[in-house]
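Have a look at this one.
Removed from the display is one protein chain of the complex; every other protein chain stays in position.
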Amino acid sequence: MSDPTLPPIPPGAGARPGLSVPDLLVALGVVLLGALLLIGTLQIPFGINAVVGPRVFPLIVSVGTLLLGTLLTVNVLRGGRAEPAAEEDTDPDARPDLRQPALILGGFLLGAALLQPLGFVIGTAVMYFTVGFAFGERRAPLLAGVALIVALVTYVVFTRGLGLTLPAGLLNGVL
Amino acid sequence: MNVKTAALALSALLSTAAPAAAQNLNLRVMAPASPGGGWDQTSRAIQTVMQDEGIAKPVQVFNVPGAGGTIGLAQLYNSKGDGNLLMTMGLVMVGAIQTNSSKVDLSRVTPIARLTGEYEVIVVPASSPYKTLGDLATAWKANNALAFAGGSAGGTDHMLVGLFAKAAGVDTKKMNYVPFSGGGETLAAVLGNQVAAGVAGYGEFEAQIKAGKLRALGISAPRAQAGIPVPTMKSQGFNVDLANWRGIVAPPGISGSQKATLVAAMDKLHASKAWKDTLKTRNWTDLYMSGSKFDVFLKLEAVRTREILKDIGLVK
């Protein structure tokens, strides 16, 4: 389903030699998640009189996760590796560039931090700008202008139109 | 453009609230729940009446949902000394503070008034062999596993079943309470004959009781209610009195005169005809109580709630 030239790897059968370290880390991560869940499950108090207590389903889920994680680890150790998903807008042969998603994430968290002190419009405009920039738009004034307009229109439609409360921040009293 | 026209139509709608002689009291009312729920509806009813009657203007309602209202309560603590802020709350919050082991409680907030409430009823399917509360209690004592359906664990419905168990002499730790997430699932379970009895606010069962599909065995009111043809639990020898009440509190640390202003505003609200009409159309029972009486009530209710929740095993 990902790359037409490489058939998907069935579980337990390594198609290519060599161990993929990132895949191994992910598989071990799943095992770790299962283990943490199991520990957490044993700390849930019982509560009221009930036939099936609050621990039963968490127990099933954590043991299941542990089991599946182990299977995945075995798969990876035998040479299995994941093929990154192919999206319409992605280039399967390009070297992944982690700086762009990091930039988006940074912009998003910065925007979220500014949302309450400076207001919704500034916060979301920051987010808009960083995503646009990360996607290769370099005309900064244009991008900033569009960002502010989109944020402002969204703000007005939601607060005026639907009566939602979004933080006004700097615009307090202006709009 | 479409967005614009709809936005315009809506904002036109939103501003239909009639202007009245505005006073200098402006208020913000926090509904510590999502739009549409009981606390939200109460807050918005207060907003409408206060603005229409000119008791305060503007009145702004905002929602801070989460964790049985305790997230909103924590936020109220952050606005210490703000004399223009109110929060809607009620019995459910008193319980949630206990069950969620919330870091903040109601001991330091400024109580303003208790406004409305609803009594709880115990119902059985029309085909049930139990004709009175006594029948149900006798059967329950013989078989502790009799299933009672109601809202989520620790809520008002659960408390009522706990109180009824105590009054009937059934071990509260052994009772078989089946919690549903609301949304009418309790009603469905009773109508579908899947449980022995169901508990909820009277309003939730009213239509089915009147249509004869459910039999109401008892209501948790202290005395018979006008227009509700259901015998009280007390009149049948079970000393249970529980209202799912809703009230208003202000942040901690407001001055005596600020509190007096807010209490006076609520008194005015309660005395207005618009409020009486609202109670009538919404079927809310008037449980008004303000000032020091409400202070004492809130303290007693916290103690009583803790005791019930301990009995049913939710609080250590």
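Chains: A and B, in written order; residue numbering restarts at 1 for each.
Keep this in mind: contacts are C-beta pairs under 8 Å (C-beta built on N, C-alpha and C of every residue); 3 or more make two chains touch, one makes a residue touch a chain.
Just so it is clear, contacts and distances are computed from a predicted model.
Within the choices "Biotin-dependent carboxyltransferase family protein", "Peptidoglycan glycosyltransferase", "Sigma-70 family RNA polymerase sigma factor" or "Tripartite tricarboxylate transporter TctA", the name that UniProt assigns to the complex's undisplayed chain is "Tripartite tricarboxylate transporter TctA".
Across the interface with the omitted chain, chain B contributes residues 2-3, 5-6, 9-10, 13-14, 16, 34-36, 40-41, 44-45, 47-48, 62-68, 70-71, 74, 99-100, 102-103, 145, 147, 152-154, 176, 178-185, 187-189, 191-192, 194-195, 203, 206-208, 210-211, 213, 280-283, 314.
Taking the complete complex into account, residues 1-2, 8-11, 22-23, 26, 30, 33, 37, 40, 44-48, 50-54, 56-58, 61-62, 64-65, 68-69, 71-72, 75, 82-85, 87-92, 94-98, 100-101, 103-105, 108-109, 111-113, 115-116, 120, 124, 127-129, 131-137, 143, 146-147, 150-151, 154, 158, 162-166 of chain A touch the chain not shown.
Just so it is clear, only the chains that are shown with their structure count from here on.
The centroid of the Cα atoms in chain A and the matching centroid in chain B are 38 Å apart.
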